[in-house]
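Apart from one protein chain that is not included, each protein chain of the complex appears where it belongs.
The block that comes next holds subunit A.
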Amino acid sequence: MQLELSPADAEFRTRMREFFTTRVPQEIRDTVLEGRHLTKDQIVEAQRTLNAEGLAVPHWPVEWGGQDWTELQRHLWHEEMQRAGVPIPLAFNASMIGPVIAHFGTQEQKERFLPATANLDIWWSQGFSEPDAGSDLASLRTTAVRDGDDWVVNGQKTWTTLGQHGDWIFTLVRTDPEVKKQAGISMLLIDMTTPGVEVRPIELIDGGHEVNEVWFTDVRVPGDLLVGELNGGWTIAKFLLGNERVGVAPVGATKRALAGLKRSAAAQMDDPLVRARVAELETALLALELTALRVVAHSSDGAPHPASSVLKLRGTELQQAVSELALDLAGPASLAAHAGDDSPQEGWARRSAPTYLNLRKASIYGGSNEIQRQIISRTILGL
């Protein structure tokens, strides 16, 4: 048991901090730090800057651009990135499909997709959820039927985040309707420019266009775009969702949001009730960060550490709690959510209500928090 970083780790952290704060464009980092929306070009530019330095996909196998780092070093990388306001590498690429292709893909698939995925030359979308398959993902109904060497895909996916930017989509499709539902699912990679693919926006309660429906009508997909084994998609999905759980607890970003709030709403920091809320959240975030460090919540050999559910559950609760505090501190100024730039209200206050509303998603996606409780009670507690 030892608290201090070793000299090597301390130097590693300094190196990360220096790179993130000097090489990633200030304009992009300010956008993140102020909680404004990034453009697609900004996200791409940031990831390419990281990738050029080998910092976009450190958790991938070394031969595909990963780094032979310790868990602690990965944590420091992730925290320093968030602290500096560097956009986290696109999760669909870096945390989801990249590790899947590296683990389950053919050599041809790896060569074709992994470099382009790391560099965000391909923007991936996720095609998992369907209107009738949310938490019960295995009941999905989008079908893929063999036709010669190709697959023909029909059905509908939903909640496809940033699907409007997507070049390719990784999908779970039903390839065998006759067996137990988990046993008849496969993963297909689909070029979103293929005829028959249609992306339709969904407007959310925050007024934004973040998610989409994706419709597939007789979409022909070449047979070599099946990932892993035929009807082996459920194993891949569990591998991917385990990685996603670890990635969706943005401790560093939530800490940074809370620190920013203390500065933005400085005038209200004399209120003892406000101070108590901040102190309580800071301590809870510390406990979460320490837990991330202690349990080494990573996916190894396809089996995520069960405690990653704790991180997802608590991490999203705290993310939401900080957004609630921001809304309360903004008060009437939060009503100016959709006012123009000439509004007399401050930007953080105007963004507070949409952010609060938007973050209600956090306890739903990545396996809803109720699903996480189920994983904890079954897998960890054996109930």
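Keep this in mind: a contact is a pair of C-beta atoms (placed from the backbone, for glycine too) under 8 Å apart; a residue touches a chain by one contact, two chains touch by 3 or more; residues count from 1.
Going forward, contacts and distances are computed from a predicted model.
Trainee: The complex lacks one chain in this depiction; which UniProt name from "Multicomponent Na+:H+ antiporter subunit A", "Sigma-70 family RNA polymerase sigma factor", "FAD-binding protein" or "Acyl-CoA/acyl-ACP dehydrogenase" does that chain carry?
Mentor: In UniProt, the chain that is not shown appears as "Acyl-CoA/acyl-ACP dehydrogenase".
Trainee: In the full complex, which of A:38, A:269 or A:335 touches the chain missing from this view?
Mentor: A:269
Trainee: I'm checking contacts with the chain that's been left out. Which of A:211, A:310, A:329 or A:353 qualifies?
Mentor: Selected residue, touching the omitted chain: A:310.
Trainee: Looking at the whole complex, which of A:259, A:335 or A:364 touches the chain that is not displayed?
Mentor: A:259
Trainee: Which of these touches the unseen chain: A:39, A:135 or A:377?
Mentor: Of all options in A:39, A:135 or A:377, contact with the hidden chain holds for A:377.
Trainee: Spell out the interface residues on subunit A facing the chain that's missing from view.
Mentor: 1-6, 9, 72, 76, 83, 255-256, 259, 262, 266, 269, 272, 275-276, 278-280, 282-291, 293-295, 307, 310, 313-314, 370, 372-374, 376-378, 380-383
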